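Shown here: the complex without one of its protein chains, the others still in place.
Letters are used for the chains, namely A and B, taken in the order the chains are written, and counting of residues starts over at 1 for each.
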Amino acid sequence: MRIKRNGYLTAGLILTGIIVLMIIIGMFWTPYSPLTMSAKEKLQAPSLRHLMGTDNFGRDIFSRVLKGAGTTLTIAAATILIGSVCGTIVGALTGYFGGVVDDVLMRFNDALTAFPSILLALLVISLVGPGNKYNVILALGIVFIPSYARITRTAFASLRDANYITSARLMGASNARILLVHLLPNTVRILLPALTIGFNNAVLAEASMSFLGIGVTPPDASLGYMLSEAQGMFAAAPWYSICSGLVIILLVFGVGLIGEGLQRGEREVE
Amino acid sequence: MLEIRDLHVKFHTREREAVAGISLTIRDGEILGLVGESGSGKTVTAMSIAGLLPRKQCRLSGEILLGGKDLLHADRSELRKIHGNEIGVVFQEPMSSMDPLMKVGLQVGETLRIHTDNSPEERKKLVLAALDDVELPDPEAIYNKYPHELSGGMQQRAMIAAAIASRPKLLLLDEPTTALDVTVQAQILELLKKLNRTHGISMMFISHNLNVVRKLCKRVAIMQRGELVETGDTEKIFTDPQHPYTQRLISAIPTRTRKEPV
Partner (left out) sequence: MSENEMNLQAENEMNAKEAPLVLQVSHVSGGYYSGGILKTKQNYREVLHDIDFEIRQGEIMGLVGESGTGKSTLAKMILGLVQPEQGEIIHHTKRPQIVFQDPYSSLNPAYSVEWSIEEPLRVFGKYDAPERKRRVRDMLKRVELPEEILEAKPTELSGGQRQRVSIAAALIRRPRFLILDEPVSALDVTIQAQILRLLKDIRKELDLSYLFISHDLNVVYQLCDRVLVMKAGRLVEQGTIEEVYENPKEEYTKNLLAAAD
């Protein structure tokens, strides 16, 4: 797959790159410990000392946002990894083989899609227990499988009868080889933009779950959790909501730009 | 009738000019064949006459004169009038040129609806007449059918009906028979000849198929890489091609007379 460089892609990569870089730095070093409280410095507005101000325990919000964004990024990335890998497997098998396998798996898929994703995630959380981020990843990962299955199924089904696949069958290539070597690379162009959209959905889903209290819980903190925390002190420390919300927006915006850039770039090449 | 003077078309994304200065005339009541291989610029030429080129993506120069008016430099409202009333266009793929959800009769009447103030009843009468002109059986029934209910040949007849419904003086035909079976193709060619004879419509027939052009056109223009390499009487060019490219092209036509020993 070849993609022509374009403004969207460049801007998206730069924006996302900066955020990811800061998150990586945040993993090893933050200006303050995100958990240290300080009664003297509580509810301070953003200043040079505290870039994003402090909350009502006197914790440095910038440090917390760095850590929280790290959690959010990990959860979103792991979610789309689970969702896309499992979804691609299901979609590839149903799209390529068709027939009964397709009918059964896809009806099941439809049933899953019929639930609102948050509800489905809630169901999984109630089964595996709330709290740590691995359970959130598992819950969201499962929720994301059906949409990827649908996208890849369409891609595989549309390419199944391409002449080059018929030729591959005639030369005696195994189904596994046809699926992995002949078909998979040709679905990347459809999968890549879907990954960026999925990533953003995962970020937002995690945020809403944590906001609703079924996501991560302390001592883990994610951007969504921090938003819900900030809600309680909105009047006293509006910068808390604004800053954590802004980081979510920037992250989603950056990845969205990449997705848009990928699609436009490919159209240009064609 | 139509005169093209030194037409240049260059797309911003391409190095080479798609049309590199061609001059061509279509005389009143004649069928001119425009022949070339893919990438020769024949379709781009037709599209610039029909005003279908995306003006922002290319640079046009030269003149295209229809009845004394310059199509390349006319303003939009004037162009729309000309293109609706005086030039009809038929494309290669009948199925993809039709709206699958719109009844055939309405599609055929679409140009009339846009370009004339006829009442719906008058319009229907004209459409039925056009469907009759293209020899579709039972125009009344065809009028109420959807495109997928017609065969490929019938669809192409309907598209021709749509192009001639407003009685244009010039018909641009871009590979109108290429997607059709040979027997159907032969019927469409007969129809075009008849329309030319009875209605006096001038035609520009674009094709890569020289056998078809030979059957239909008295005069032919050969294009290669955006340039006109040879123009003249069809039989003369077929029997005595002057330009090396034309010679190559003519000798490549598969015929039943020069089977080489295997």
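Quick notes
Everything that follows uses one rule, which is that a contact is a pair of C-beta atoms (placed from the backbone, for glycine too) under 8 Å apart; a residue touches a chain by one contact, two chains touch by 3 or more.
These numbers were taken from a predicted model, which means no experiment stands behind them.
Although one chain is not drawn, the whole complex shows that of A:Ala168, A:Leu191 or A:Ala205 it is A:Ala168 that touches it. Only one residue in the set B:Ser48, B:Thr111 or B:Gln185 touches the chain that does not appear here, and it is B:Gln185. Taking the whole complex into account, chain A touches the unshown chain at residues 1, 99-100, 162-164, 166-173, 177, 182, 185-186.
Remark: the residues of chain B touching the chain excluded from display are 37-38, 152, 181-186, 208-211, 248-249, 251-256, 258-260, 262.
Just so we're on the same page, only the chains that are shown with their structure count from here on.
Centre-to-centre separation between chain A and chain B, using Cα means, comes to 52 Å.
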